[in-house]
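Yeah, one chain of the complex is gone here, protein chain that is, but the others are all in their spots.
Right after this comes subunit A.
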Amino acid sequence: MTELRIAAVGDIHLGEDVRGQYRKSLDGIGDRADILMVAGDLTRHGTLEEGRVVADELRDLPIPVVAVLGNHDYHSDMQHEIASELRDAGVIVLNDDSAVIECDGTRLGVVGGKGFGGGFAGKCASEFGERETKNFVRHTRLIAESWQHALKEIDADRRVVLSHYSPIKETLEGEPLEIYPFLGSYLLAEAVDTAGADLILHGHAHRGTEKGMTSGGIRVRNVALPVLGAAYAVYCLADE
């Protein structure tokens, strides 16, 4: 039985001053993994210059690269330009949509995007009151709906969700409780549990915990680089 080997990392936060360094740590990745997934916060300030550094670091790797953006990548309102730079470098950038990648005969479906916050069941914001609050929660709800839809539509042997924000609380352990609503939303997990998936990867919570699970039993991994303490982790899915 062969396995699908998924290398994953988030929050690489690259800038001009560290150009070339992350790339070095990707040496030999083709021997260790079949695909690389990058869970957002690729830059520090979301400038085009930083986006170009990221594109160069991820360019021409021996395996396909799928990425989503994170909140930092939106900071300078250059998210579309950064995504184009990445796409020009051959990176598949998901924005609440999906891609199917052929890996060694297995069709791997990846669904995802930035995600957003709002908090976790029983302790979360709702679409009530001020326009600003409603917009905040609505943004997350629409994202969750598009992921659920994409997961249902996709025709693949394996399905992985790639997000920046967290779908569950467990992988936030280590972060201050007070900021949980800004780190993720249970609406994301609910959507994925409804449609089904094999694995959810996220970043954003630098002080969080690597391993967790949704209420529906889908494995969740926080792959933020400071959490992994490594250039990337590798998750192997048994081939069906």
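We take it that contacts are C-beta pairs under 8 Å (C-beta built on N, C-alpha and C of every residue); 3 or more make two chains touch, one makes a residue touch a chain; residues count from 1.
Here, contacts and distances are computed from a predicted model.
A chain of this complex does not appear here, and its UniProt-recorded name among "(Fe-S)-binding protein", "Acetolactate synthase", "BON domain-containing protein" or "ABC transporter permease subunit" is "BON domain-containing protein".
In the full complex, the hidden chain is touched by subunit A at residues 3, 5, 7, 12-13, 17-18, 21, 24-25, 28-29, 32, 44-45, 72, 75, 198-199, 206-207, 219, 225-226, 228-238.
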